[in-house]
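For this depiction, one protein chain was excluded, whereas all remaining protein chains were kept in their positions.
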Amino acid sequence: MNRYAREGVETVNALYKKDGKTRWSIMDKLLLGLTPQQYMAQLIRNPFNWILAVIFAVGLPIIAGRFLFGLSWVTHSSCDYPWGLFLGFGLFGMVPLSSSGFQLGTTVEVFGRHDFEPIERLALLNGLLGYFFAVCFLMVDLGQPWRLPYPMVVAFGPAAVLFLVAWHVATYLSVQIAEVSCSFFEWIGFPMGKRGVRRITLGLTVAGIILSTLHQGALGALFTYAPGKVHPLWYSASFQWLHFFVSSIPGGLCMVIVVSTIARKTMAWRCDDNFCNNLDKLTVALAKGASMGLATYLTIKLISVAHDNKWEYLATGWGAWYIVEMLIGVILPLIIFAYSIRRDKVGLVRFGAVLVVVGTVLNRMNTAMFTFNWKLAEREIPHWREIVICITIYSIYITVYRFILNRLPILYQWNTADEAVPEFSRSGMNLAADKPSPAPAGTYCSSVGEPASGTAGSPVTE
Amino acid sequence: MKRRDFLKGCMICGTAATLGVSKKSWGAGSFEGYPEGMGVLVDLTKCVGCRSCEAACNKEQKLPEPDRPFTDPSVFEEKRRPTERALTVVNRYDTKNENGSAGGPVYRKIQCNHCNEPACLTSCFVNAYTKTKEGAVVYNPKICVGCRNCMIACPFNVPGYSYSSAFNPVVKKCIFCYDTRLKFGKPPACVEICPQEVLTFGHRKDLLKIANERIKETPDRYVDHVFGEKEVGGTSWLYLSGKPFEQVGFDTTIGNDPIISNVKEFLGTVPMVLAIWPALFTGFHLLSTRNKDHGDHGHDHEKKEEGKQ
Partner (left out) sequence: MYGVRSWLIGGTLMMALVAAPPDGTAKPVPDSIKLDALENLYDSVKFNHSKHIMLVKDCAECHHHTTGTLVEDKNCVRCHKNSGATTTVACRGCHILQPFSAQAMREKNKNAYHSDKPGLKGAYHQNCMGCHAKTGGPTGCQDCHPLKKTGEAFYNTGGYAPKQTADKGKHGGH
């Protein structure tokens, strides 16, 4: 895209083109303001897309095969090991990383910290896509996925924790779709919808906090059904849900740091000054929040080992693995954050964030898969097709993520000056009647190393 | 304006609240089973490993053909567990005497224990399991979504799943021959066929008395414990053994609390969070944003309007 920007192609960031008269069409918006030939050309030029193409070529038929031939064709799930990678990585792993939605929503809307706004939409989108694809993984794992609506409408088992998870995830997805719909309505030019959603934003955000607290915790509480089957170091009779809830806090925040870093590096043309200039500062701020979460998490882990007197387990092989997980995911990041936040070393902060993300996913996979059935002699090794399907669905997630980030005003601000319906403004002016306003809609971030470009609304000039 | 938002917030949360409240109201852990509940007493000192029970179950429940004949003792070389093709299995355990010398082999029949407070039932989010008044824990394959939480929850690792079916995979486990026999007061197929009468059928309450009577009459023959009397809240299938239960494959660490007891703590937190969080966070919002300009929520604070004069 940088090449096209240099060639003078105009980027879509408002309802109307720069001349103020021609409206961008849906096709234009979808194709990023390029002609179809240009769009295809840049798709083919991108080496990441070649990797994606290979993954999809191998993975999509296998996903189809799962539904045609049954679960036994793609997993080694057995009667002793009913849950495998789809749930261990796809559901349990992705959900804590998607807690960024409610966290940044709370920060901005409930606590009024509008300085986090540049990253708020990214966090909301991260949350939405994470949950959505966690549900996709679930659909692949369920024996009869077409019966997914059953706990909503057909038969209720309200004493089951999974019932709560099902209802909450469904409700929370709706909340998140509503929250992200603001960007969507801006993009397609439906400002009334956006205003309607903005009015109920506080309610949506509070609902989001409630639902998230409960279902992040509920996923942990699922393991209280099998108290003897998860290794005691990863299981706490009284606090399991708290472990999962508290560890989702740093998980979500660090996932936003990781995603924003990737976006900044790979989609620099799409990020505007508002995003770029604030990113480093916000990264450090997010890391501060994550450190508090990590410190709390470390404390409650220690409390639960003491509470059930499990110290002797630390001396075993499993204990060593537990210590490794805590080191990678909690202790090392805490040290890195403590050092780098103080000295404002953003690169190191980002590295710490990657460790937290890895550690969170590792913790979930340990609880759900690796230490599950620790008393049995045999471990289950996932089928290769299971691994392929996980990689494929994760690639679809990345592709959808990239698709949305390239288009919707998440990394950049939509120029709302020319929205058709006149907005109420303090000075009483009817803004729509003006010529395209001189107020910048945001200039483009250049790629790293080049100086930022100058004037309002125009692409990088030679 | 802020009142309106608060009410809107409460409405949305209230809807979420009604969805999350757990309806379970009776005290878990004190359910002794239905008064007419049947059970089976399994006397491991009598079993000789003939596997007639496996054959009878296979025919009664119309299960697929086994891999090896039911008369083949070579299956005892490895430990088996119930699967979707074999709802009950017999395993052989080579035991040790107290002085360390080799004791004889003990054969144990494994099947669903039809717990009083079944973990599978409590973990099912579509209520596919039912504890019938005759004592059987039965399963409804028509609403099962296939989440397999019941397999995670069962402390005895009993339910099997037909992973190989693409379009109708279901959980398979012993159902106490409910549909064909128990409903009519008849004993399950395995009980009827057992030549050694290892399996005694009767009301659970009476079986406990019989079991304790056997221990009293021949104390040298039995370990003084009826497995299933109290374990995980009590099961309908009870076991007597001549050798310590750990030696014959039982998990003696499972404890006496039914599985639901572990989950109740969290389930109780749910309505609390649903009730407390709305006010808590709306309160945070009001407290932290009173003097700040915070954009176009749709609710304006008085200060902001005053400030515009």
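As written, the chains take the letters A and B, and residue 1 is the first residue of each chain.
Just so it is clear, a residue touches a chain if its C-beta (ideal position, glycine included) is under 8 Å from a C-beta of that chain, and two chains touch if they have at least 3 such contacts.
If you're wondering where the values come from, they're calculated on a predicted model, not measured in any experiment.
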item: Hidden partner chain, touching residue among B:I210, B:I254 or B:L286; value: B:I210
item: Option from A:N2, A:S78, A:S238 or A:N277 whose C-beta touches the chain left out; value: A:S78
item: Interface with the undisplayed chain - residues on chain B; value: 46, 48, 50, 52, 55-56, 58-59, 65-72, 81, 83, 160-161, 163-164, 184-187, 191-192, 194-197, 200-202, 206, 210, 213-214, 217-218
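As a convention for this text, only the chains that are shown with their structure count from here on.
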item: Whole-Å gap separating chain A and chain B, where each centre is the average of the chain's CA atoms; value: 35
item: List of chain B residues in touch with chain A within their complex; value: 5, 8-13, 15-16, 19-24, 81-84, 119, 122-128, 143-149, 151-153, 155, 157, 159-161, 163-170, 251, 253-254, 259-260, 262-263, 265-267, 269-270, 273-274, 277-278, 281-282, 284-285, 288-289, 292, 294-299, 308
item: Residue ranges of chain A touching chain B (in the complex, touch as defined); value: 67-72, 75, 77-80, 82-83, 106, 109-112, 114, 142-145, 147-148, 150-151, 154-168, 171, 175, 195, 198-207, 209-211, 213-214, 217-218, 221-229, 237-238, 240-241, 375, 426
